[in-house]
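A selection of the complex's chains, in situ.
Labels run A and B following the written order; every chain starts at residue 1.
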Amino acid sequence: MSAVKIGIAETMFARADMGGLAEKTLKENSASAKVLRYAVPGIKDLPVAAKKLLEEMGCDIVIALGMPGKEEIDRMCAHEASMGLIQAQLLCNKHIIEVFVHESEANNEKELREILRDRVIKHALNALHIIERPELLQRKAGTGQRQGKENAVAFEI
Amino acid sequence: MSAVKIGIAETMFARADMGGLAEKTLKENSASAKVLRYAVPGIKDLPVAAKKLLEEMGCDIVIALGMPGKEEIDRMCAHEASMGLIQAQLLCNKHIIEVFVHESEANNEKELREILRDRVIKHALNALHIIERPELLQRKAGTGQRQGKENAVAFEI
């Protein structure tokens, strides 16, 4: 089997180096994964960037990183980007893991940093596992896993 | 005729083992149905997972299970996931039965559990019947069937 190739689509708009952290996480957790990075201006440019990573650059999966602002218009942009990311996946039959951190999720910069670190790291691992070890995700199905904050309490049904 | 193959797409985000309950229901109600499970991080990852179950893994139908949270952003994610699930169906000409239980539907955990059990079980049966016994659905057309709560009262027109 040839080495896994993971794409990172990221924005100039984001206020922190989400792409660098994602790449570091992938490298530390996979000896063989090859990482490709692709920067665009903002989150609405991510869908086609991710699709190009999957179709033209041969990635097996893409992590799409973005930091929508606080305004109503930013929420709408995030919605449009998300719809595009889902369509891109359906056109490629491959996963794109969306990692968006909204500025409005945090009360201050410290909290924002913690959410960012936690979400980027956990989702980088999720992307790796989807490709290399899907059984790890299956084991966690229905267990209230959260990225960016503490896991929720699971219960029996 | 070869055995029916039913896919279950489910999330790590959900706080209860919806996939396990769906699988159990399918197995108890069909001697021959083969069940495939596919876990992803969250509901926005379900559309491509469902499409892969239908196109790459040969499923005849998919049940897509998720538990959106209470926040406004969760409602938006559910909307985006739903749009993607509908697009995936149109691209495959096969059904994907969406089984989403919003945390906000219940007043407490007991109620949430009851909604979850009822909706998962009834929709697992719906999926089975769409493939194996469509006449059962036809018989119930226009009769106010509900999943997750009591049926509504039907009336003559």
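Basically, contacts are C-beta pairs under 8 Å (C-beta built on N, C-alpha and C of every residue); 3 or more make two chains touch, one makes a residue touch a chain.
Keep in mind that this is a model prediction, so the values were computed, not measured.
Enquirer: With 2 identical chains placed here, what is the total number of copies in the full complex of this structure file?
Expert: 5
In this section, only the chains that are shown with their structure count from here on.
Enquirer: Once the Cα atoms of chain A and chain B are superposed, what angle does the rotation have, between 0 and 180 degrees and to the nearest 5?
Expert: 70
Enquirer: Averaging over Cα atoms per chain, report the distance between chain A and chain B in Å.
Expert: 25
Enquirer: Give the list of chain B residues in touch with chain A in this complex.
Expert: Residues 10-21, 37-41, 44-45, 47-49, 51-52, 55-56, 73, 76-77, 80-81, 83-84, 87-88, 91, 109, 113, 116-117, 120 of chain B touch chain A in their complex.
Enquirer: Within their complex, state which residues of chain A touch chain B.
Expert: Of all residues in chain A, those touching chain B are 75, 79, 82-83, 85-87, 89-90, 93-98, 102, 123, 126, 130, 134, 137-138, 140-147, 152-157.
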